[in-house]
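What you see is the complex with one protein chain gone and the rest in place.
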Amino acid sequence: MSVQAEQPVVVPARTDTSGRAASRRRRRLRAFLRNPTFIAGAGILAVFVLLALFAGLLFPGDPQDMVGQPLLWPGQDAEFPLGTDSLGRDVLAQLVYGTRASLLVGVASAAIGLAIGMAVGSLAGFFGGWVDTVLTRLIELFQTTPTFILVIVIVAIAEPSMPMIALAIGLASWPTVARLVRAQFRSLRESDFVMAARSLGYSRLRIIVQEILPNALPPVIVAASVMIANAILTEAGLSFLNMRDPNVVSWGGMIGDGRDQLRTAWFLTALPGATIALAVLSLNLVGDGLNEILNPRTEP
Amino acid sequence: MPLLSVDGLSVAFPGHAAVREASFSLAAGETLALVGESGCGKSVTAFSVMRLLPPNARVVSGRILLEGADLLALSESEMREVRGAQVSLIQQEPMTSLNPVLSIGLQIAEVIRRHEKLSRKAARARAVELLDLVSIPDAHRRIDDYPHNLSGGMRQRVMIAMAVACRPKLLIADEPTTALDVTTQAQVLDLLDDLRHRLGMAVLLITHDLGVVAQWADRIAVMYAGRIVEQAGIEPFFAAPLHPYSRGLLGARVDVDADEHYSTHRLTEIPGNVGSAAGQAGCSFAPRCPVAQPACRQAVPPLVGLGDERAVACPVTVSSHSSPLLGGEAR
Partner (left out) sequence: MRMGRRIAATLKRTAVHAGPTVLGIIVLDFLFLQLMPGNAADVMATEAGSATEETVAALRHQFGIDQPVLTQLLNFLGHLAHLDLGFSPRFNTSVADLIMARLPNTLLLMVTALALALVLGIVFGAVMAAWAGRWPDRVLSVIVLLFYSMPGFWVGLMAVVLFSVKLGWLPSDGNETIGADLTGFAMVSDRLAHLVLPALALASFFVAVYARLTRAAMLEVQRQDFMRTAKAKGLHPLLIQLRHALRNALVPVTTVAGMHLGNLLGGAVVVETLFGWPGMGRLTLEAVLGRDYAVLLGVLLLSSFVVIVANVLIDLLHAWLDPRIGSA
């Protein structure tokens, strides 16, 4: 009963005085601004985000409507700078609207994958023992099943709608995060600040969420950008196979549509593919930059 | 002519001088101990002799003569003929200095086959002999072992076997026993000393452990903040260390036999640390020196020979060298 009063006050190591925390934040910010890889990636990504937000303003009307003569090459008509497809739809407008689908699916599925992966990984890493054994088996199970085939099956079960596609990719992509978080928890659970928190009698949930998780985050943040990038690639593959929401313009779907004109109008496949590559590239640059900033020992 | 003579060697990392004007020499068959705190430049000096400095380090000036030939003037491929054949190296950490994915037999044989025209089979037979030489039991069976199968002491023996495989004239041992426990330490050093006599090698022994120096070295060179501050034969040095830093070192020394962990708190009794010497004029040791005078902070004291292979870089000591009482006043 009087135990609490007798316990020494141990301040967990990561708790900084506010002044030092502020200066560390400033150093972090400077590190971000000084990293050219991160800046380049974030810059390109920002353009895509803006395009997704203001697609309706830039191109009022449905991008799937026929607006001009079919199969105009880029530069042929000033009204359609990137040409038109076989149904006379504006390629540029479709590309801009496609940003929405790709970014939405990418971010949503990465969020789902991160949530599941962090939950499974932190439980397995924190508790160890049989919990770890069972969860590790589950992780292995999902890693053994070919991800893309799993996504196809899940999408085939439900309707190929945007939320379903995001859910399917998220469900298939969590094992990587789970492994990462598990490894972090295993190394952090014996550290001084966790011991201190334990000795203060904090609940396990509080230790997991407030003490270990914030310290386990840096590699997870790097993984998140790569996850979004991979989700965009997976979504492109799915919609290329025509497993897509027919009411939504997507880059992968544009490649699938343009494939029939590969011999005559290859720009219809080249342009959306290059756009995907640019979007994924920006995310990979952000990931590489974050890795250099958060994990400085990896590069000489 | 000495076997090795290092002459005015200066080595710099970006923004920081690691070795400054270091000069010393080593006769054939002799063991010279290079002593100092970690970060004083002793390992950098050793790696300079092998020309295996980290990529961002640079030799600023000086000469390194091995039997009269300047190693710093050799081409990279000429230098490769020297490494492993005339000069070889034993590193501090036996757990990481052997390649974990190659068998020890292969790692020993490859240095033999590099420098001598031997068949694979003959090199293997030589490797077995060498393992025998360094007292590894069951050598012909152990030869196919991987480093992880061996204990730290055994691995260091393998390193020694590898280093002496081509009968080098000079063996550089960089803190060869720091990572080992005390009993193993003595065994490994005994082995090194025995091989030195049998193979007629000179040994450049880098250490921070004066107990090791007293027992196994012929001469000592004390380094402080990149400079050699004192050189002496072992007996005169331990009888009467001259430089205030050397006296501090000896004062800080706990009896070897009394405490096996003494090396962990070796130099803590000298107030201050090497870092306090950074970027100041005059003698680097002046801020920590009990006998420092205003002149010490003006100019870097040169290493002054006192005869009998003895030299010290301390004007206070040199001027009062006739008075043997100084050793007692150091504390």
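Chains: A and B, in written order; residue numbering restarts at 1 for each.
Basically, a residue touches a chain if its C-beta (ideal position, glycine included) is under 8 Å from a C-beta of that chain, and two chains touch if they have at least 3 such contacts.
This one's a predicted model, so the numbers in the text were calculated from it and none came from an experiment.
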From B:50, B:232 or B:286, residue that would touch the chain that is not displayed: B:50
Hidden-chain contact residue, picked from the options A:32, A:73 or A:148: A:148
Omitted-chain contact residue, chosen from B:20, B:42 or B:83: B:83
Interface residues of chain B (partner: the chain not displayed): 47, 50, 52, 79-85, 88-89, 91, 93, 96-103, 110-111, 114-115, 144, 146, 148-149, 159, 162
Positions on chain A contacted by the hidden chain, ascending: 137-138, 140-141, 143-154, 156-158, 229, 233, 236-237, 240-241, 252, 255, 259, 262-263, 266, 269-270, 273, 276-278, 280-281, 284-285, 288, 298-300
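Assume only the chains that are shown with their structure count from here on.
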Rounded Å distance, chain A centre to chain B centre (Cα mean): 53
